[in-house]
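Right after this comes chain A.
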Amino acid sequence: MAEAIAFYVLAACILGFAVLVVTAKNPVHSVVFLVLDFLCVAALYVTLGAEFVAAIQVLVYAGGIVVLYLFVVMLVNVKRPPEAFRAGGRHAMLGLALAGAVLVEAAAIAVWSRLSPAAPASAAQSLPVSGNTEQVGWLLYTSYLVPFEVASMLLLVAMVGAIVLARKES
Partner candidate 1 sequence: MADVNVAPPAGPPDPPPPADLPVPAAIAGLQLAMPGAILALSFFVGDWTVVVDRTAILDVARHLRTASGAAFDICSDVTATDWPPRPERFDVIYCLFSTTHGQRLRVKARVADGDPIDSVTSVWPAANWLEREVFDMFGIRFSGHPDLRRILMPDEWQGHPQRKDYPLEGPGELLLENPLDWLKLRQARDEADIE
Partner candidate 2 sequence: MVELVLIPLLKIIVVLNATLLGVTYMVLLERKVIAWAQSRLGPMRVGPYGVLQPVADAMKLMLKEDITPARADKWVFTLAPILSMVPALVVYAVIPFGDQVHLFGRQISLYITDINVGLLYVVSVTSVGVYGIILAGYSSNSKWPLLASLRASAQLISYEIAITLTLVSVVLMSGTLSMVGIVTSQASQGVWYAFIQPTAFIIFFIGGLAETNRAPFDLPEAEQELTGGFHTEYSGMRFALFFLAEYANIIVVSSVATTLFLGGWLRPFPNVEFLSFLGVVPGWCWFLLKSFVFLYLFIWVRATLPRYRYDQLMRLGWKVLIPLAIANLILTAIVKVALA
């Protein structure tokens, strides 16, 4: 019961804020809604027991990436009046068609899952540690060690790339 309430409230918030992100006229407002959206997603992760991912969601997404967005929005603050959202905007037809297709797919899935319920959960993995962070860490630092190091390489490359891009060519 409580789980359902939490889910529906959070889902409503997530979708509502997402719509506001996409429709807000002022980019700064979009960023604000994006933060709130991400915080709701983090709360959803908590209800799913993924504490560590939730913490990262807040720390990296809400506290880091969106700050970057906000700075960039303020850096390129266009002096022209903010772009109005028009229904007849670019690729509106294509966008709506695609969105419609996805919705049809979603409906299909919903119907399908009614017809054949998901398979019962498989047994939990046995890890030598308890606690969400510890378990995630254990997977990250044993089975997924190579992707982990590759991810750090990716971050390095991203940093170098961003610095090169930010430099003024003279």
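Of note:
Operating definition for what follows: contacts are C-beta pairs under 8 Å (C-beta built on N, C-alpha and C of every residue); 3 or more make two chains touch, one makes a residue touch a chain; residues count from 1.
Criterion applied: all candidates are chains of the complex that A comes from, given by their letters.
Predicted model only: the values in this text are computed from it and were never measured.
This complex pairs chain A in touch with one listed candidate out of 1 or 2: 2.
Against candidate 2, in their complex, chain A makes its touches with residues 26, 28-29, 32, 35, 39, 51-52, 54-56, 58-59, 62-64, 66-67, 70-71, 74, 131-133.
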